[in-house]
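Just one protein chain is left out here, and the rest sit where they should.
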Amino acid sequence: MQTDLSSFSNPDFRRGASGLKEIAWYLVSSLFFRHSLALGKFPGFKAWLLRRFGAKVGKAVVIKPSVQIKFPWKLTIGDHSWIGEHVWIDNLAPVTIGSNVCLSQGALLLTGNHDYKKPSFDLITQPIVLEDGVWIGARSVVCPGVTARSHAVLAVGSVATKELEAYQVYQGVPAEKVRQRVILKGS
Amino acid sequence: MQTDLSSFSNPDFRRGASGLKEIAWYLVSSLFFRHSLALGKFPGFKAWLLRRFGAKVGKAVVIKPSVQIKFPWKLTIGDHSWIGEHVWIDNLAPVTIGSNVCLSQGALLLTGNHDYKKPSFDLITQPIVLEDGVWIGARSVVCPGVTARSHAVLAVGSVATKELEAYQVYQGVPAEKVRQRVILKGS
Partner (left out) sequence: MQTDLSSFSNPDFRRGASGLKEIAWYLVSSLFFRHSLALGKFPGFKAWLLRRFGAKVGKAVVIKPSVQIKFPWKLTIGDHSWIGEHVWIDNLAPVTIGSNVCLSQGALLLTGNHDYKKPSFDLITQPIVLEDGVWIGARSVVCPGVTARSHAVLAVGSVATKELEAYQVYQGVPAEKVRQRVILKGS
């Protein structure tokens, strides 16, 4: 059997906003998120904009320059989390980021997949959940449907394809567990 | 022995177009390909532009925003293929993409290499061939000289350094065969 992309379908996918809202977000994203200007000097401004487009964003969230977010209305971020430079949140499906989470520079959150067993190569979207204290390393990728449990770490340049257990460090393509994360009291 | 880049040479490399054509492509690429504006609302427009610069592009090819193509005059694409967001086709040598091929977001096709056994670090360019139904996953890299046979799959964040066999799935850095791709009839 062969793939036939002319028969492609994504019947269950909902964009979640009107075309007008998407265009408005495109403009706001271009002006305030996707370029390299350091608007971090106005803390809270980007979070405020995201909330205007339906995102749930907690307090003291840091959003660095050159960040790409697909659909803010499918994004939830807790308190004191950081979104690094050149991070790409490609959230066709909901992405839920807890508190004290760090997404380092160049990290990519992927929610879209394809069913490569079907000729029609159907789109499959799956949510991503990053619980409190998670650290997603620089230039790493989180795949659709992945949950990173509390304080899990994904190392630089790694690809998470399955659940990351709490307080464990993962590395590689695909990422495997390599050690425990111990956080020392009073240090 | 040491590398001496002042002696660098690439005697066999041909850019394949006049300087004027390169400048024209630079402008067209900047205006219509490399930015984030969703011109997909005008299907066929980008394919038409590519053909004006010597590319062979089939019908119903989808080209997403923020795509970088080095030399369109060294590019061939079949029918119903998709070029995802932030894909970079760095085709110093010819790149041939079949029909029903999907290049997911952030994929990189590399055709330039260096002979690291020579002090002069000579440029070596080698073509890439992606046969029908191939899927190159998000943020993955295809190295110079690689052929991906019919319906091969390169997983997210992987690096293909050698031929990918037909209907097989590859993963890792470097990518190794991990399973078969079975496409189910009537599904």
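Labels A and B are assigned to the chains in the order they are written; within every chain, residues are numbered from 1.
The working rule: contacts are C-beta pairs under 8 Å (C-beta built on N, C-alpha and C of every residue); 3 or more make two chains touch, one makes a residue touch a chain.
None of the values given here were measured: they were computed from a predicted structure.
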Hidden partner chain, touching residue among A:Trp25, A:Phe53, A:Trp82 or A:Phe121: A:Trp82
Absent chain, residues of chain B that touch it: 1-6, 26, 30, 34, 68, 88, 90, 108, 110, 114, 116-119, 121, 141, 143, 157-159, 161, 173-174
For chain A, residues in touch with the removed chain: 36-38, 60, 79-82, 86, 100, 102, 105-106, 132-133, 135, 138-139, 150-151, 153, 155-158, 169, 171-173, 181-185, 187
